[in-house]
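Below is a structure I'd like to ask you about.
What you see is the complex with one protein chain gone and the rest in place.
The first chain written gets the first letter, and so on, giving A, B and C; residue counts start at 1 in each chain.
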Amino acid sequence: MSAALLELGRQVLATQGFSRLLGTELSAWDERGVRLELAIDDRLSQQNGYVHGGVLAYLADNALTYAGGGALGAAVLTAEIKINYLRPARGTRLIAQGTVLHAGRTQAVCRCEIYARHEGEDRLCAAAQGTIVRAPAPVVSNTRKTDNQD
Amino acid sequence: MSAALLELGRQVLATQGFSRLLGTELSAWDERGVRLELAIDDRLSQQNGYVHGGVLAYLADNALTYAGGGALGAAVLTAEIKINYLRPARGTRLIAQGTVLHAGRTQAVCRCEIYARHEGEDRLCAAAQGTIVRAPAPVVSNTRKTDNQD
Amino acid sequence: MSAALLELGRQVLATQGFSRLLGTELSAWDERGVRLELAIDDRLSQQNGYVHGGVLAYLADNALTYAGGGALGAAVLTAEIKINYLRPARGTRLIAQGTVLHAGRTQAVCRCEIYARHEGEDRLCAAAQGTIVRAPAPVVSNTRKTDNQD
Partner (left out) sequence: MSAALLELGRQVLATQGFSRLLGTELSAWDERGVRLELAIDDRLSQQNGYVHGGVLAYLADNALTYAGGGALGAAVLTAEIKINYLRPARGTRLIAQGTVLHAGRTQAVCRCEIYARHEGEDRLCAAAQGTIVRAPAPVVSNTRKTDNQD
């Protein structure tokens, strides 16, 4: 069952243009949590050569969303995230670990830690917390895009 | 003076590999706030065709950082951001407006609103709040990268 | 209509044991926002004589909840809040101003600024942002308390 969920997750990730652009990989996903990985390259940098904070925020957003989606078992939306940057991120690889703190009927609150692999060591670079909500059932079924958070 | 600041800001943006990858533009910057813009294309999408939340988080991170940097007048680090997603973002262009709420000697607290231009209308899609801190003076001057937040 | 809403708001506030304990007053409330006030006294202090950050967080929580409730027009729950402390708060009075940033069918995202009145001046001491959600309809109608966020 976890293998099927992981396969589904990879299919969803492949439909995210932004995740394809960055090259994000889904390496684990079950109802308790998720692990996303991303190879660091120069395209991801800020002005001092470190990974841009926006990349870490993207990764946290995605990890929290997967974690919440795994717990809620449904199409979900990310309502909000908060991220603390702990250290400049550099090295060869980012690893984001998302876990479910609490899941109810309509929302899940999740946490995420992001590590940067540098000289063989994984160092904690950022920590996030956020809310994932069940996407409302579409009101009009033949519309592909609905402004469903309104 | 604002023109010089804007020019400096564009030079910094041009050294951010990630901002070059996405095509972010700095359209205004002074000591009270900043405006960043980003053309929406398929590379920025999530699985339903909207702009990925991670793109909005990146834009918020960058706008908050510029806003704080303009107020603190110095090299800065982003300590933390919080973003609420209000509506799915779609259309042709994202506009992020960052403003300074309070700036002290060592930190600035800033806010940001992100709008998506769709069918001629700018709709509020996300709202953020975060803390920007003055980067500590480097301890060793001949080292290019220092883990200066530790 | 605003007068009726204000009267309702004061009745609700009077049923909050914690707001009675602190002496919180509701001075304005309509569908766009709210103002709560609280006289500063020694009972609210932290170890340096300033107002305890927890008092500011309580006031932000309450202001965000009223703001969201005014916009959603229904019984609401506070899902999450984020608060930045900008200055130590001291003086005679705290004034919290809550406003609605965006309200949809099921949630409202609101902001709040807290001022401390000191020597005739209102100084911004804290800024908050949070999510208010519509309370789910109770499943069992004759039960006073239901764990309705689960």
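Criterion: a contact is a pair of C-beta atoms (placed from the backbone, for glycine too) under 8 Å apart; a residue touches a chain by one contact, two chains touch by 3 or more.
Being a predicted model, the structure only gives us computed values, none of them experimental.
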{"item": "Residue among C:V34, C:V55 or C:C110 touching the omitted chain", "value": "C:V55"}
{"item": "Of A:I40, A:V55 or A:L86, the one touching the omitted chain in the full complex", "value": "A:L86"}
{"item": "Subunit A residues that touch the omitted chain in the full complex", "value": "82, 84, 86-87, 101-102, 104, 109, 111, 113, 124, 127, 129, 131"}
{"item": "Touching residues on subunit C - with respect to the absent chain", "value": "12, 15-21, 42-50, 52-55, 57-62, 65, 77-88, 90, 144-145, 147-150"}
{"item": "Touching residues on subunit B - with respect to the absent chain", "value": "79-80, 82, 104-107, 109, 131, 133, 136, 149-150"}
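Note that in this section only the chains that are shown with their structure count from here on.
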{"item": "When subunit A is superposed on subunit B by its C-alpha atoms, the rotation angle in degrees, nearest 5", "value": "180"}
{"item": "Between subunit B and subunit C, centroid-to-centroid distance (C-alpha), Å", "value": "29"}
{"item": "Whole-Å gap separating subunit A and subunit C, where each centre is the average of the chain's CA atoms", "value": "31"}
{"item": "Subunit B: positions in contact with at least two other chains", "value": "82, 84, 86-87"}
